[in-house]
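Just passing along the structure, written as structure tokens.
Note that one protein chain is taken out, while the other chains of the complex remain in position.
The letters A, B and C name the chains in turn, as written, and every chain counts its residues from 1.
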């Protein structure tokens, strides 16, 4: 019952602190025979890597992944894959001030209260750096998915920054790679650039909403009650630092609909059932319908800001804190590849689970 | 790796179908010496029980719980507690029509596609009746919590029905027990009664948002990364039938805040750290702060409605369906005690986990 | 992390006490579409049922199994199967004396010391009655195995009673069903009858060694390191009451062999690799070879005997105890169907796991 692991059959255990020698992911249950090398994983780490533009922390990390086990002659062997990323740019001096003061909105205080010891450097285990290990594991998951379900495509993008939402009428898959915010709305990207630049200069930060879609997911993935596909997706996304909410399909808006408006009507298509709409977000009763699996999550603003905030010290004295150092004005940007990685891990896990439980879909229609 | 279980040390496995002989919960890991009898559990089942007013399904179920094991001379023994609820009012005739037709927005079609066989009577395993077993387990969890953390109070209530939200300025804990919607806003209750009655007469249904608060939760509950308190709460709530979104604290609204607005400032109170606000919903870095733990979830409208909807049959013919029978115009109402039960199970589980991992909080402040 | 469960994908959780209203098994992860009814399970319970001859306890239990969930129109649905056995012949009066005195060699004292409360009636949870639930689950597992690997045959038998071992030269599969000891050696059966009858009249008891063989097990079942087929078999057998040792293949005798004597040479048979011998017991590196899987376990003698033994009371006074009531002079006899059931559960679990992890054997030879 690992506290730092997720997945049923494709099991990822992340380890490591922000300023320790290294961090990584121990990946157990990856099928054998998956072609993989470090470059195939590196591409996703590069997408998440900090310091790529003025909107992300200027910390310089190579984030170079090394495969230490489980791969032989370019293929996975079915044994545990150890993915290690060494920490290079540690600059601990930046963090001296937070050794004694707790940052409001940060895990500093709860880690201290629970454990009585914490690697305060850069947030230690609670740092967003932990997500690098998830992205590495997600990169492996993507390659394994290609073997099991080649039509699956997983794409994440930002749909809201602060109060500013995208216009769904301007949604363009082609735009996602064209702007620093991974947003499908080019106009929003321009607007957000100005907005975020201002916040950044003020040393402030802002939240965001990320949407991750998995297209081409086979019907029948998921399981009853507590290994539902949506349950596992909710846990996967909520486990990402700074995430405060998770939505499937209509999400919170489902509360506002009537049964008549919400129910996705069913037709017969050439390859089986099709639906008039996708309020369900591709999941009914915890099991995939074959429609796009749609997940959204809200990322809170970074708690490390340049504004003075009231806090206390370990010895209980009231004080104030300004978090200097290098931070993301909108961590949501770098949460995009992390959300994609979690989706990839959950989809692969359920592809394996489904095969184990059922073998193949059993119910034929038509 | 049970598909129908949840919890780490306090482990609940639910079983049973809507129209089988019985359903229940096998509860493993309940501490010994907890005073318990059937009446203490029954009170929570009665809160969830259908047919109590015109706003819930008219199906008549005694929902009488029987303790079959794990309790001796009025106390738990530390061995598995089997909680069984026999199904009495089955009236299968109501459900003949859905044997071949798939209800839009319902698990009928995904269960069929995955398993190739399903107990279609009343939705079988995907029926909301499964939640009766959770409520029974939650009743036991509440009694165990009294032994470990007597100050914990868990309360659920409805904060939104369809598009109609409560007014937080009218929030009154005392009102929650005074209306059929378990809402703290008396005015909203009157408004919703008229609104829902209309929907009910039209044979339509509507969604809702439930909020569950745990007060008096000790500091330090939770764990890093994938057994975070909020991760487990997200999974627990998302696993409830018809839930499409889960929020912790600010939830989706956290995306709209700046770092300055979102960070809860810290000062020293008589018993340790206190906070100027609770945007975090009582959880930082996956670990409880000692503030109220605040969770919200959105429940979609029942898919079983009297409006004609287009669908297909098992043999793939396009057809239409009207779901007759007895249904909830707003299943959100009965989701309130279910959300409370899930909160109780998760809190107890983390009380035990924390004791196992840490023994006692280790970090002292002041 | 259920303390009362076993299995990875085919997950069995047993519950219930010897003298409570009922006991049973919650079986999660059984594949859908397995033809099953109560009679198919009952046959195995009848094999284990007490009171069938003078060599087993005279307690009269119908041991009638009821299927409460997970089966619809004669087939499993893929949802949890609840198997319940009601306790009928409870005769608590027999057990009054052990309410305060701890039986030497029995779990009475450790349960008390750990939990501070125990259902002392008939040993409560530590009673051999718990194994009835395993046998029921094993009966279901056998039917599921027929669907996945029809050639698997699982047979248990007694190879030693007290110091008296069978003669392997007299091994006759046909004899196993012909004597009350399930032994393949007819001569041993006669000898043991006299020997055990004497012990029984003295109110004494004796241990035994059971061997369980699975024939026709496909190659490739198992997994590295900690879900090895032999690891899981060792845990499964050691979890049975009164078992003190588990052997795979040569078992303890493997220590006495040289590498030359122990290694099973390999040659090519018509259907692939064959072996000159089976010292390995059908498992190499935790993975099945396709040979017979051979497991043995030692069962200690019943601690409930008529001889006076020195012990203490709950209040710490030294005293003596004679355990009256109805007991098995050789519990090993009834452990045979239990060992078979555990083998069936483990084999099915690994058939499912293998399918999930690998899909199908990947390595071809020849």
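Just so we're on the same page, contacts are C-beta pairs under 8 Å (C-beta built on N, C-alpha and C of every residue); 3 or more make two chains touch, one makes a residue touch a chain.
Worth saying up front: this structure is predicted, and the values here are computed from it rather than measured.
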| item | value |
| --- | --- |
| Hidden partner chain, touching residue among A:80, A:138 or A:290 | A:80 |
| Contact residue for the chain not shown (choose from C:88, C:113 or C:178) | C:113 |
| Contact partner of the left-out chain, one of A:116, A:203 or A:359 | A:116 |
| On chain B, residues whose C-beta touches the chain left out of the figure | 1, 9, 29, 31-33, 78-79, 224, 352-353, 355-359, 362 |
| For chain C, residues in touch with the removed chain | 1-6, 8-9, 14, 102-107, 109-117, 125-126, 130, 160-163, 199, 204-209, 219-220, 222-228, 230-235, 237-239, 241, 244-268, 272-273, 276, 279-281, 284-289, 298-305, 307, 309-312, 314-318, 332, 354, 357-358, 361-366 |
| Touching residues on chain A - with respect to the absent chain | 1-5, 8-9, 11, 13-17, 20-24, 26, 28-29, 32-33, 66, 68-70, 72-73, 75-82, 84, 114-119, 124-125 |
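Quick note on the criterion: only the chains that are shown with their structure count from here on.
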| item | value |
| --- | --- |
| Graph class of chain-chain contacts, one of line, ring, star, complete, other | complete |
| Gap in Å, rounded to a whole number, between the CA centres of chain B and chain A | 26 |
| Chain centre separation in whole Å, for chain C relative to chain B (CA means) | 38 |
| For chain A paired with chain C, centre-to-centre distance based on mean C-alpha positions, whole Å | 45 |
| Sites on chain A at which at least two other chains make contact | 1, 9, 224, 357-358, 362 |
